[in-house]
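Every protein chain except one is present and positioned as in the full complex.
Which chain is which? They are A, B, C, D and E, in the order written, and residues in each are numbered from 1.
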Amino acid sequence: MTAELETGLPSFRQLQKLIQTGGEVELKLVTNDLLVGKVRWQDDLCICLMDHYDQQTIVWKQAIAFLKPKT
Amino acid sequence: MTAELETGLPSFRQLQKLIQTGGEVELKLVTNDLLVGKVRWQDDLCICLMDHYDQQTIVWKQAIAFLKPKT
Amino acid sequence: MTAELETGLPSFRQLQKLIQTGGEVELKLVTNDLLVGKVRWQDDLCICLMDHYDQQTIVWKQAIAFLKPKT
Amino acid sequence: MTAELETGLPSFRQLQKLIQTGGEVELKLVTNDLLVGKVRWQDDLCICLMDHYDQQTIVWKQAIAFLKPKT
Amino acid sequence: MTAELETGLPSFRQLQKLIQTGGEVELKLVTNDLLVGKVRWQDDLCICLMDHYDQQTIVWKQAIAFLKPKT
Partner (left out) sequence: MTAELETGLPSFRQLQKLIQTGGEVELKLVTNDLLVGKVRWQDDLCICLMDHYDQQTIVWKQAIAFLKPKT
């Protein structure tokens, strides 16, 4: 794990867009947990998700399988 | 995780070919999820898959077990 | 694994805040274990969690799926 | 993930031998999938497996548990 | 994986203390195995655990979820 930001990658920028537009996403984890919420911030290691009750969950990117817009 | 593109690797180029030809693929994840769609873009960390309903899913490469053409 | 501290990352600083405020958290692991306690210290590889009985558990960050305040 | 080829490692060379001899292998994945086929090419991140129907599957090395000759 | 020792990290030093005090620990793995024993040595990749029958088990750190004193 290195501390340099991966801001140049398309996937990083797509997540930044999601943060700006504020749309809800589904986050499927390798634990098979399915989290729903809005992405608040990200860094190289983590994503912060906020649910309907304004509760923030810090999700480790290493545990993410996929992310898609909530339908 | 480093931000340098792995464009020189055969696996990266094979994925680029799939993006260009636009064929459908099956993506098996370590969660045992099976995703089907067309590969739209990739970077070192992620692959973007588009399904029949034009919904885009960002898949973390770390969670991919294997990929094959849909038969 | 490198030994340099990732103190500059938002996720690292958020954890530092949790250490200072001393609030209880839920830690979901990739094993699907759910640990509850207060975060005592962290480094790049591990988090130390203290439960109600003052027992300390060293959790490897590689095994963390997500963390959220206990509700 | 770095893009430098690990061609110097015994495991890499063993796989190269398997590519040349063309023998069938069993590939056990961390998903518990068992794939059977001939290894066509490899790079640092992936192995390409061809089955009886000439279908190619790109397998991420990160998802491989073990490989052995098909008996 | 790099060969440099991570001796400067708190988690590494905590494990060194456990080696010196010789107390028994529980080691939960990502396989959900629970191992019990005394930590004999560690390096960046592995921990060596000795059980009641003086049998040594080499545990890969990559497979550790958490460690706590046996109660």
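In this section, a residue touches a chain if its C-beta (ideal position, glycine included) is under 8 Å from a C-beta of that chain, and two chains touch if they have at least 3 such contacts.
It should be emphasised that the depicted structure is a prediction, and the values quoted were computed from it without experimental measurement.
Colleague: Using the touch definition from the header, name the shown chains in contact with the chain that isn't displayed.
Modeller: By the stated touch criterion, the chain not on view contacts D, E.
Colleague: Suppose we count only contacts with the excluded chain; which residues of chain E make the list?
Modeller: So the residues of chain E touching the missing chain come out as 1-3, 29-31, 33, 35, 41, 43-46, 48, 55-60, 62-63.
Colleague: By the contact criterion defined above, which parts of chain D meet the unshown chain? Give residue numbers in ascending order.
Modeller: 1-2, 4-12, 14-15, 28-30, 32, 44, 61-62, 64-69, 71
We take it that only the chains that are shown with their structure count from here on.
Colleague: For the Cα fit of chain C against chain D, please give the angle of the superposing rotation, nearest 5 degrees.
Modeller: The two chains, chain C and chain D, differ by a rotation of 180 degrees.
Colleague: From the C-alpha centre of chain B to that of chain D, how far is it in Å?
Modeller: 18
Colleague: When you check chain A against every other chain, which residues touch at least two of them?
Modeller: Touching at least two other chains: 1-2, 29-30, 44, 62.
Colleague: Please categorise the chain-chain contact pattern as a line, ring, star, complete graph or other.
Modeller: Its topology is that of a line.
Colleague: Tell me, which pairs of chains are in touch?
Modeller: After working through each pair, the chains in contact turn out to be A-B, A-C, B-D, C-E.
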